[in-house]
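Report on the structure given below.
The excerpt is restricted to a subset of chains, each kept in its original location.
A, B and C are the chain letters, set down in written order, and residue numbers restart from 1 in every chain.
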Amino acid sequence: MSKLLKVGVIGLGFFGGRHARIYADHPAAELIAVCDSDPERTALVARQTGAQGFNDLHALLALAELDAVSICLPDRLHEDAAIGAAVAGKAILLEKPLAHDSATAHRIVAAVEENGARLMIGHILRFDPRYVQTFQAAATEKLGAPIHLRAKRNGIRATAKRLGSSSSILFYMGVHDVDAMQWIARSRINRVYAQKVELLGTGNEDALYAVVNFENGAIGNIDYSWAWPDGLMNGFRSSLEIVGTKSAAYLDCIDQGFYVVEEDGTSGGDTHLWPEINGRIAGDLADEIDHFVKATLSDTPYVQHYREALDAIPVLDALAQSAQTGVPVEVVRERPEQ
Amino acid sequence: MSKLLKVGVIGLGFFGGRHARIYADHPAAELIAVCDSDPERTALVARQTGAQGFNDLHALLALAELDAVSICLPDRLHEDAAIGAAVAGKAILLEKPLAHDSATAHRIVAAVEENGARLMIGHILRFDPRYVQTFQAAATEKLGAPIHLRAKRNGIRATAKRLGSSSSILFYMGVHDVDAMQWIARSRINRVYAQKVELLGTGNEDALYAVVNFENGAIGNIDYSWAWPDGLMNGFRSSLEIVGTKSAAYLDCIDQGFYVVEEDGTSGGDTHLWPEINGRIAGDLADEIDHFVKATLSDTPYVQHYREALDAIPVLDALAQSAQTGVPVEVVRERPEQ
Amino acid sequence: MSKLLKVGVIGLGFFGGRHARIYADHPAAELIAVCDSDPERTALVARQTGAQGFNDLHALLALAELDAVSICLPDRLHEDAAIGAAVAGKAILLEKPLAHDSATAHRIVAAVEENGARLMIGHILRFDPRYVQTFQAAATEKLGAPIHLRAKRNGIRATAKRLGSSSSILFYMGVHDVDAMQWIARSRINRVYAQKVELLGTGNEDALYAVVNFENGAIGNIDYSWAWPDGLMNGFRSSLEIVGTKSAAYLDCIDQGFYVVEEDGTSGGDTHLWPEINGRIAGDLADEIDHFVKATLSDTPYVQHYREALDAIPVLDALAQSAQTGVPVEVVRERPEQ
């Protein structure tokens, strides 16, 4: 490859800051613009990376030389930025979830398709060796027909408190596993039943448990929580397993392989998602962005089509509705105007 | 203690054979009678233990000097043996489940109460250090109010094939966790939703997933399977976790701490349930029987009252009904004619 | 069995208190006497167990009806108590190590043999399912010839500080693994090289590493430390592995299968050594004492002959000497007056 991808990052929080650093380190990318509504944050990242700073995302999107953007905004702000980027014809790396409800997701997708833009959703598990190898092991010729799948994603209550009403357990954490389960099962979820509980008063649900059905006959079990006390080793616990008629595969992200022992306790550290190695960010997030840069430059398909990402949103809607009503809910996937 | 408890064992399969060996080794018990419908099996165990052999359980129960019996028969044969023992006034250690449905369970309990007999159900998890310590850690003053509980019990498909229609995933495996969850949560399950799947053709369900509600407001997640390929390390995977408003506790029985590596693979072994140590059976089952012997001799309460064991049966019924009908089911616990 | 074993416990610290409780709960034992140099401690345990309290161990040993004693004193006080018990003709359960040096160990053994007393050393690993199953898996017909063995026993610095100069890393912790390695390898250690380090100023070595040779040609690796910060999960880490020409086996005691999560960290708990279960002490220590009671009553051999326990002491002496001198040391096992 010889051309450099000129990129901008919109939203400079936890994820946006990491996107900016990874682009700045990538030999096929040139980070030319960053944007955050907080001027100080913008100035800081601009100084660190040498990119031009913006406080208005539409000003950033107006840069003619810009090829691509990462959008790392809170869920409810995805629509304006994503549609703006689509209209401007940029390649878009949109942090998950695609949107905070089905209607918005469809509007974003419509804008992308109408404007001939490119769109990749930041489903990082598609770049995690543990999830990818489980996906590979679940190929039909190895696994046979899927019988049951279970996915767990549990975090600490500090996260729920910090996010308050800006996100929800389903859209912040749950989208990872709904996407992963449908991807690994090679089938879509078509019926759900969920129960939730709210005792901690964080402004969010504490936990949501669900049983789901797949189109291919498999059953699924979902276990979401951010009610764990903040002293939880590593701060989160995620796992996934799939059992088929011929074999089974599972992954477990609890053990990260690294521990620190101090006078007052034992703690761990991230060795997969975005570990800091020799001054750069390595791991799954760096591999995701590497893929976005290369596939955009070479005009080849992203590893996941956005239509497949879209398939997760109505499942989240159905889970929310079932948790609200207490009865099983069918997943509705009608396409707008179709 | 000075008196010996004179005991008999009815049913000499996997569990009955172990009960007999443990009694024969126990300094406060005297194994005087064993019974199985298979004369060869009976003769073998009688010879090994020095006990008198029977092929008719009612003949065994007619022994006047007999103080107590272990009943280790298939689920559907519990009623005849348990009621017979109750009528004969014996102390009864009845292998779980209490019965294969609520109506039978209530008839057994009625016979026990009418005849002033004693009854303990073989809920072995009540003697497993991992479950007992989780129960202790979940005391209200430590845990606060329970928010969510998850229980898993997964085995291999060879077990499902072997049992065929003589048991079910709920009554063979599920009773363990329904009892454990209600015990550890200090609350009863009052509503359930379940889905099951049958693809392997073993004559049994392959797996059952459920979401449940507790009277105290907590939610529960149940994960039962015996669809795992037979090469599953250790042959089973069980775990349980409870998160409360103040703290959380969890146990995991996957790692048994012992492994063997051979040319063709790595396998494990049981170090908790009934490990063979220096010629005797140690572990949870031995501790359970030790408790039965001592509490019977000293006429003190068993660690679990049978009425509490009874509370698991209607939950199993409701889970079966929900898995059958596809809708949530309320747990009905009316007592017969009372 | 019908007779009760009348027992006394000498030394009522951490281990002695547990011995007393376990005897008091054992149906074939009658705890009739307890002894500690601290009158308050003696009075407390006497009151809790109903046993007679002594402050002078020789007064306790003078009880004619006493059949057996547990000696749970600091290492350097073993000689007086053990020889006294031997002269009095009691069956002795002597907490490990047999003695704090070879000469003392031989004097104790001589007294036992001259007086026709019985002696069992409290090598608890011989009753731990993980170690026993590794021993079983290492049978020659399964394992082939042993190639290499590694043993680890690591604890926290609080232990080293607490013990100060009353014990040493070799005699307090190391004796477990030297005995276990020789037992599992079916061979004795005949040459050692060790290095130690003392930086923490606890009054004890911080750590000792060694490479050893077995008579059968295998090599061994020893890893002892009590330098870990006090926040070490579960407070200790022990493991052992053996690789042979045909297969291999290993055990790992780090994961205990039970965890508690609080706001400030995740911690574990003991589920094997002496867990408190339903008001009694279960686990390895209870099984060890059960064996002592039964084998003493039935006059059958203890699972380990004291001569085999004796084989560990000169290895500890050689390790200490090598760590002191910095050169490899041959293990000398001459018997006194032979």
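Note that in this section contacts are C-beta pairs under 8 Å (C-beta built on N, C-alpha and C of every residue); 3 or more make two chains touch, one makes a residue touch a chain.
What you are looking at is a predicted structure, and each value in this text was computed from that prediction instead of being measured.
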Report task. Please state how many copies of the single repeated sequence make up the complete complex in this structure file, given that 3 appear here. Result -> 4
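In this section, only the chains that are shown with their structure count from here on.
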Report summary line: Note, CA centroid farthest from chain C's centroid sits on chain A
Query raised in the report: Per-chain C-alpha centres versus the global one: which chain is nearest?
Result: B
Report summary line: Separation of the C-alpha centres, chain A versus chain C, in whole Å, is 53
Report task. Provide the C-alpha centroid distance between chain B and chain C, rounded to the nearest whole angstrom. Result -> 35
**Report entry** Length of the line joining the C-alpha centres of chain A and chain B, rounded to whole Å
**Finding:** 42
Requested in this report: For chain B, jot down the residues that touch at least 2 other chains.
Outcome: 246-248
Report summary line: chain C contacts chain A in the complex at 228-233, 259, 261-267
Report summary line: Residue set of chain B touching chain A in the complex reads 145, 147-148, 150, 193-197, 199-200, 206-207, 209-211, 213, 217-221, 223, 225, 227-229, 232, 243, 245-248, 326-328
Requested in this report: Can you check the complex and tell me which residues of chain C touch chain B?
Outcome: 1-2, 4, 26-28, 126-127, 129-130, 132-134, 137, 246-253, 255-263, 269-272, 275, 277-278, 282-283, 287, 291, 293-294, 297, 303
